[in-house]
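A protein chain is absent from this complex, but the other protein chains hold their places.
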Amino acid sequence: MEQLLEELLEASQPYTQNGKLANYIPELLKADPNALGIYVMRPDGKRSWAGDCTHKFTIQSVVKPILLLQALLDNGIDVVRSHVGVEATGKPFDAINAINTNEKALYSEHLNPMVNMGAILMCTLIHGDTYQEKFDRLLDLTRKLADNPDIVVDEAVYQSEKATGSKNRALAYLLKTYGMIQGDVEEVLDCYFRACSIQVTCKDLARIGAVLANRGRAPGSDERIFPAKFAQYVNAILLTCGMYDGSGDFAVRVGIPAKSGVGGGIMAVVPTRMGIGIFGPALDKNGNSIAGIRLLEEFSHRMYLSIF
Amino acid sequence: MEQLLEELLEASQPYTQNGKLANYIPELLKADPNALGIYVMRPDGKRSWAGDCTHKFTIQSVVKPILLLQALLDNGIDVVRSHVGVEATGKPFDAINAINTNEKALYSEHLNPMVNMGAILMCTLIHGDTYQEKFDRLLDLTRKLADNPDIVVDEAVYQSEKATGSKNRALAYLLKTYGMIQGDVEEVLDCYFRACSIQVTCKDLARIGAVLANRGRAPGSDERIFPAKFAQYVNAILLTCGMYDGSGDFAVRVGIPAKSGVGGGIMAVVPTRMGIGIFGPALDKNGNSIAGIRLLEEFSHRMYLSIF
Amino acid sequence: MEQLLEELLEASQPYTQNGKLANYIPELLKADPNALGIYVMRPDGKRSWAGDCTHKFTIQSVVKPILLLQALLDNGIDVVRSHVGVEATGKPFDAINAINTNEKALYSEHLNPMVNMGAILMCTLIHGDTYQEKFDRLLDLTRKLADNPDIVVDEAVYQSEKATGSKNRALAYLLKTYGMIQGDVEEVLDCYFRACSIQVTCKDLARIGAVLANRGRAPGSDERIFPAKFAQYVNAILLTCGMYDGSGDFAVRVGIPAKSGVGGGIMAVVPTRMGIGIFGPALDKNGNSIAGIRLLEEFSHRMYLSIF
Partner (left out) sequence: MEQLLEELLEASQPYTQNGKLANYIPELLKADPNALGIYVMRPDGKRSWAGDCTHKFTIQSVVKPILLLQALLDNGIDVVRSHVGVEATGKPFDAINAINTNEKALYSEHLNPMVNMGAILMCTLIHGDTYQEKFDRLLDLTRKLADNPDIVVDEAVYQSEKATGSKNRALAYLLKTYGMIQGDVEEVLDCYFRACSIQVTCKDLARIGAVLANRGRAPGSDERIFPAKFAQYVNAILLTCGMYDGSGDFAVRVGIPAKSGVGGGIMAVVPTRMGIGIFGPALDKNGNSIAGIRLLEEFSHRMYLSIF
């Protein structure tokens, strides 16, 4: 396996030059644009890797499925589903999803947990008396999923997100307008900005993916972390909406549930078979790791990973 | 003239029962839904009125042409025009005017000064070192136009707007996202909320309209307050965009430039002939004074006021 | 007056080089891109002109107010108003105005008679047992308004429109989908394509504008052709929607009701004062005669024509 990963990594590396670092916050421009790494973890706990797998980067949108999982754990599927839809929006992830309705129910149906508005909404559903408490519970779940108690927030990125996040502020105030956020919008945003700034490695993402692939049980020990039905719920949304505007393209080319982030990370889930973590901060026009997608595509073809 | 106004007022009064008070902030619900008044002022300074003309109410959106005037006075037509378009948007006044472009120029062209996003933008164009100073200059202009030095802000309404203005916050943060607001969004919003909370009477609105009708000169004295071309610029935008989603309907039925506000006020301008102030807080579905529009329509027919 | 017109024409002529001929049908590309003419007619029948005033060109969208007039004459304001709205759409004239509603009433309100969908709808409202008869009545009205019995259809343009009008076909079938067209869509389109292909000169447009300016009476004789209220209805819609996406800009810069067509014609109406016909086939990005608008702007400033 290592040999295959090394070979594919080498073949995909040149594609990093066709992409660009995310530039919406200055911190992200400090990444090495040529970096590329892949880490694979199987349900039995076996693991393989190649390339830059120790580099820490911010999780960004890859935290969205974890936010969804925490909301599911705290409220169950029915309550979460009543707050946010599951259809692809046909619009960019950070789109102002404004529709001409005053019906809150219609409105929330129009979102999904993989676009920013839906993910911000997930923050409000996490249990906890304060947003500090809500965030701490999310961070705990992240550590547990990644089997890594050392995961922390990248404070510089967090401050940068907070200082420059006008679009997310607009989205959150719009949610409040529709009655979907109670209380202080800034506190919700603070929770969301910190969630996006959690620092991870390829390995962390592979472990999180492996738990989803193993339908909620820890790889190796099979200890149950969350119910199987939550894994199916999350994996299905990853397949339909996980790769931004390129989700459909990724489904036909690679064929596995995955979530990307503008920090360059991709977490992929091959149900029953493996979790995969990718790091490659040079992005394509959709905001996905350009070499990372290429690497996953080749890996999927070689290993027959497509679920279709 | 008084006799005609009394007669028309009496005929229009019953229409107040078909409308509703604005309810987006609790303060506005304190108004008398049956109130109705009209005040007319001519370029030579002659005046006539009927009904509730001493009642004070908040100016709300009727401040938009004054914001535009102050921006024009401080920057000239070309600079203002480069910041905000003049086309009707085909959308509600408080619409999230989001378009898929990163070009600031394209974006601002998509707004106009009579929708909230455009009016908020006007606040940033007013000269002044601080937003306090900007607002003070706007208030001075309002007093000068109304020839009423006693005009002040309704503090209760202002606090209420500030506490509940999520939609306007969303709009302002979206403007910031597009690079159209520099500095602190909350300061801009504070200026805007205070502007909307300025307290006026029918008579004040009639005087402001009379200056616009007199193409920038004070009624009676003909002292020039602003250039004639600014009056034409403002009057044209009032005609095409001044009555929310009902601007086209108002143009065919009444045929004069006018601006309404959810406080129940309407300021109408009959170029060269008169300014008209209306107060009638019961609103139609577009947010315009329902009996006020009826009254203006009849008045226009009887006096051949239509500019078409 | 002739001297002023000659002077302004000479100054505006160079602007033809900044525009382009309409290219959506090959016939329109045969026009002389440098042509420019202006014809003015007053309510008392006096007339003045300068430039290319004998050249025949197709009326194109300038037929829209005539379609509206015929529909008003045959049905009255209330019936027409119940079939089509009067608000600016905020979209291009040939936009697919699709909205998510199955309510026909809501839908038609969303259109206006100056966009293609609304104008196609006007064809269905004209009285006549067949579409041939409907069109003949429209042509008769056009001749009467222009005081020119020799006006005919340009057969080559008509055939070209008919052969290439996919967008208009899409719009018409969409109207049928919403239940707004009964019977055969192709017959309605045929009527519309012929209407757009009516051949006129500057002089014809000036006469039509003069009748609208004279509120429905023939210039010179004051013979009534249509009721004054129809003139006010049409003029108001021309001001708010007549110049495509540039209607607001035209209102602030020129300040008079006008309708342009991609054939290079503009018909302008200065209520009580004059009708103006322009021919200048080089168009700006909105589809308006680029030198024609410039010429009207200067003429308006020099003669104080703005209604604001």
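First chain written, first letter: the chains are A, B and C, and each begins at residue 1.
Simple rule for what comes next: a residue touches a chain if its C-beta (ideal position, glycine included) is under 8 Å from a C-beta of that chain, and two chains touch if they have at least 3 such contacts.
Remember, it's a predicted structure, so these values are computed and weren't measured experimentally.
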{"item": "Missing chain: touched chains present in the view", "value": "A, C"}
{"item": "Residue among A:210, A:251 or A:268 touching the omitted chain", "value": "A:251"}
{"item": "Candidate in contact with the missing chain, chosen from C:119, C:174 or C:305", "value": "C:174"}
{"item": "Residues of chain A (touch criterion as defined above) contacting the omitted chain", "value": "85-91, 112, 231-233, 235-237, 239-241, 245-249, 251-252, 255, 257, 271, 306-308"}
{"item": "Where the missing chain touches chain C, by residue", "value": "92, 95-96, 98, 100, 166-167, 169-171, 173-174, 176-177, 185"}
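Note that in this section only the chains that are shown with their structure count from here on.
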{"item": "Pairwise touch network: line, ring, star, complete, or other", "value": "line"}
{"item": "Most distant chain from chain A by Cα centroid", "value": "C"}
{"item": "CA centroid of chain B to CA centroid of chain C, Å", "value": "32"}
{"item": "Contacts with two or more other chains, residues of chain C listed in rising order", "value": "none"}
